[in-house]
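Before I ask anything, let me first share the structure, which is written out below as structure tokens.
Note that one protein chain is taken out, while the other chains of the complex remain in position.
Up next is subunit A:
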């Protein structure tokens, strides 16, 4: 098969199964049917049962992975439309995301120590709350394994997309700013996708939360994480 044909098939198959997963989730909104859980599981089953090479699947679906780049650029649209909201709430945003990023790194570190994770695994899990491309940068900076970090980022996204609505209900988060920031901080793009279901304002705060979280984690990676690791591991 030529590469072009492989890509055509992978693109279409992935899209069709994704659409079907979304329909299933809309009809039965159970956590287990979340599209980012159901769709990959079906694809994994297909790949395993037909003895396909996972590397070949990655190539065949690379058009969709590529779209993450332009999609990140497109986040400029909700920010532009709601710029006044951001200006009005800038202190809330900065404080909440500072708290969120520190809790993200701190709780990952503490839980890793409790569960007795070692070296690579521990370091690679620290930047998991932020969007993939920057998580990879942070992982490199602090001496983790970028590929392992990518897996943790995805698991964080799936988990956060599922538990987000429960957290919002449990913590009685009523304001769009609190809902959006919680989702964007906790589950990057996947959380932001969920936030947009709540409303445009939630989506905007989530977008800005996601970007700020990535920026602040980059700063912590330079200033804070190295000394944290030195204290806890050595």
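Operating definition for what follows: a residue touches a chain if its C-beta (ideal position, glycine included) is under 8 Å from a C-beta of that chain, and two chains touch if they have at least 3 such contacts; residues count from 1.
Definition applied: contacts and distances are computed from a predicted model.
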Among "Holin-like protein", "Tetratricopeptide repeat protein", "ABC-type branched-subunit amino acid transport system permease subunit" or "Xanthine dehydrogenase, molybdenum binding subunit apoprotein", go ahead and choose the protein name stored in UniProt for the chain not displayed.
-> "Holin-like protein"
Contact residue for the chain not shown (choose from A:29, A:69, A:119 or A:199) | A:69
Chain not shown, touching residues in subunit A = 14-15, 18, 35-36, 39-40, 43-44, 47-48, 54-55, 57-58, 61-62, 64-65, 67-81, 83, 89, 91-93, 95-97, 99-100, 103-104, 107-108, 111-112, 115, 117, 121, 125, 128-129, 132-134, 137, 147-148, 150-152, 154-161, 163-164, 167-168, 170-175, 177-179, 181-183, 185-187, 189-193, 196, 203, 209, 211, 214, 218
